[in-house]
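A single protein chain has been omitted; all remaining protein chains appear in their positions.
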Amino acid sequence: MLATALSTLIVLILLSLPVAAVMGVLGLVLAELFSPMPLVRTLGDIAWSTSTNNLLVAIPMFVLLGEILLRTGVSARMYMALSHWLGWLPGGLMHSNIGTSALFAATSGSSVATAATVGTVALPEVPVHGYNERLFLGTLAAGGTLGILIPPSINMIIYAVMTNTSLPSLYLAGILPGLLLAGLFMALIAAACLINPRWGGRRIETSWRARLSSIPHLMPPAAIFAVVVGSIYAGFATPTEAAALGVIAALILAAMFRALSLRVLLTAFEGTMRTTAMIILIIIAAYFLNLVFAAIGIADAMEHFVTTLGLGPYQTILVIAAFYILLGCFMETLSMMIATVPIVTPIVVSLGFDPVWFGIVLMLLLETALVTPPIGLNLFVVQSIRPARGSMNDVMVGAIPFVGMLLVMIGLVIAVPDIALWLPGLLR
Amino acid sequence: MSLSETDPRKGPGALAPLDRALRLCGRLGRFATWVSGFALITVCVLVMAEVLLRKFVGVTLGGMDEITGYVLAVAVTWTLAFALFEQAHIRIDVLYNLANRQARAALDLISLASMTGFMLLVTYWAGQLLKSTLKFGATSNTALQVPLWLPQSLWLGGLVFFSLTLVLLCLRAISYLLRGDAAGISRIAGIKSVEDEIEEQTALSPLDPATQG
Partner (left out) sequence: EIQSVDLNVLGSVSFLSSYENYEQAFWNDRLPEVSGGRIRATARGFDQMGLKGGEVLRLTGQGVVDISTTVLGYTASDDPRNEAADLAGLAPTVEQAHAIAEAYEPVLDSYFAGKYGVKVLATWPYPAQVFYCNTEINGLSDIAGKKVRTGNRTLAEFVTALGGTGVTMAFADVIPALQTGVVDCAITGTLSGNSAKWFEVATHLYALPVGWSTMVTAANLNFWNGLNRETQDFLQAELNTLEDEIWKGAGEETQDGINCNVGADPCTVGVKAGMTLVPVSDGDRALLDRITHEVILPKWAERCGGDCVAEFNQAIGPIIGATTEVN
């Protein structure tokens, strides 16, 4: 069964089917082969309940927020400001990519929205400064993943629901690993560009005057972070409502910069719905595939496998991590969470681990899944916004070194749980 | 947009209505995208009102989360066709890039056909869902008691529109196939070309001097 599933998946991918069709067709094939039940009849209910899912509403909100900041030039100014601060490092603007991603992640709960926003601002700079395009694309796909680790985070919201873990604790726990991971990404860029200086492009000219005068451009993201995250901690809004407040804040900021026009709005809508429609369709297909997986017992087989290994706690965590990395190559992250979290989290907690800590480990594993080929949502997003479209391979290859850094970070959080638990511990 | 490249003058006259229908779908899709955008912003304003009223007045509009869900569902199905015309539906092109023009056209046809087949199934079963909603007279399980046929038929309408667009595209692709025009197939069903992208991105560049404060 597993072999059939895997080989069918690979064939569908090689046929270059649209990702939603890959998952949908795979689900239909597996249901036909391995289930006596007419699972296709669930398609209508799955499509309806997925597309009205209240937690998914945060996705278009965060994408729209990003689009407004993008189309009104707020993101570009923020990117330029950071380039004055980080551009002198070996690798130039690629550090701004990571820095802007981290900053934008603090306003957005979605990795997809983060990659799309920062990517759209940054990509036109590749030919201007002569960067190694693959590495540059990798920084955008990888930097974007910070969106679900640095609060707010849609995936943390879902994990909190499914495991009854405290969301505010999770949010606090994500901050340090998020900053550390951004640091690791930047260290990787610097190292790569020191070894091979041609990759780093032409140097960015800057001065302290330019740096200081750029500071006001960093204020808009700070204001939106205050609205989106502040409204949650101040008892104003739920995390889903906070995303909507963020959109309003972005509109007000854009109006203050006198950058708001009907044309800008319509372009922002087009960008938002293009991404949202594609992503939600993939998620609908992924939910259906997940239902088929559950029905034919693939999830049970995996659970059985993990529990019968008879390993010690840390060995089990490592096996679980390896399993997620493998699964993450082929599955979309939200459906991956839905399929596995109810099985895996009880195992982990019963071994004596903190569910908040595991939530952070899981976020890092999901971030890895977002940038591992062949199915990686962030890879697709970055590919979809490239001004001069090359092969999908460029993005995949460029992201691989960053997968290495994600693995390092996962190892660090497993070895030193306090990286995640210290901050929430202060508030207890 | 790739469709604007399908020049009806080059094809047999019988195809002109098909191309007109496709162009109409393209325009309708874009219009639906704009409407969806305004609907999203309206929802955001309502959510803000809900939050402020709840915090400072102690009253609630009620059911905002529910309405937001309906708006998302309807917005997504009505903009799927727009995403299709923009070739936003991502495909993994590992093998595609190694293929020659004929093989690419074949892959494009298979992709289009699989997407069409999958969406026809989704649409059919979504129709069955609406049918049982009507039969049950189902209303939402909240204080609002929204008659569910209302949002569901708007939602299904989007799915039908998307499926119809896909079917029309399939027909167009088949007409190219019959003429042995591989490039034609890839033009309407292929992975987005470099030229399309440049044209689109220059429409409103974020680093355009005009948007620099």
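Lettered A and B in written order, each chain numbered from 1.
In this text, a contact is a pair of C-beta atoms (placed from the backbone, for glycine too) under 8 Å apart; a residue touches a chain by one contact, two chains touch by 3 or more.
Note that the structure is predicted; figures quoted are calculated from it, not measured.
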Identified contact with the non-displayed chain, of A:W88, A:F236 or A:F257: A:F236
Given A:G130, A:P168 or A:G425, the one touching the chain that is not displayed: A:P168
Interface with the unshown chain - residue positions in chain A: 36-39, 41-42, 45-46, 49-50, 54-55, 157-158, 160-168, 232-240, 287, 290-291, 294-295, 297, 299-300, 335, 338-339, 342-343, 346
Positions on chain B contacted by the hidden chain, ascending: 54, 58-60, 62-66, 132, 136-143, 145, 148
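The rule is simple: only the chains that are shown with their structure count from here on.
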CA centroid of chain A to CA centroid of chain B, Å: 23
Chain A partner contacts - residues on chain B that touch it in the complex: 30, 33-34, 36-38, 40-41, 43-45, 47-48, 50-51, 55, 64-65, 68-70, 72-73, 75-77, 79-80, 82-83, 86, 88-97, 107, 110-111, 114-115, 117-118, 121-122, 124-129, 151-152, 155, 159, 191-194, 196-198, 201, 203-207, 211-213
Interfacial residue positions of chain A with respect to chain B in the complex: 13-22, 24-25, 28, 40-45, 47-48, 51-54, 56-57, 60-61, 64, 70-73, 75-77, 120-121, 124-125, 231, 235-237, 240-241, 244-245, 247-248, 251, 257, 259, 263-270, 272-278, 280-281, 284-285, 373-375, 380, 383-384, 386-393
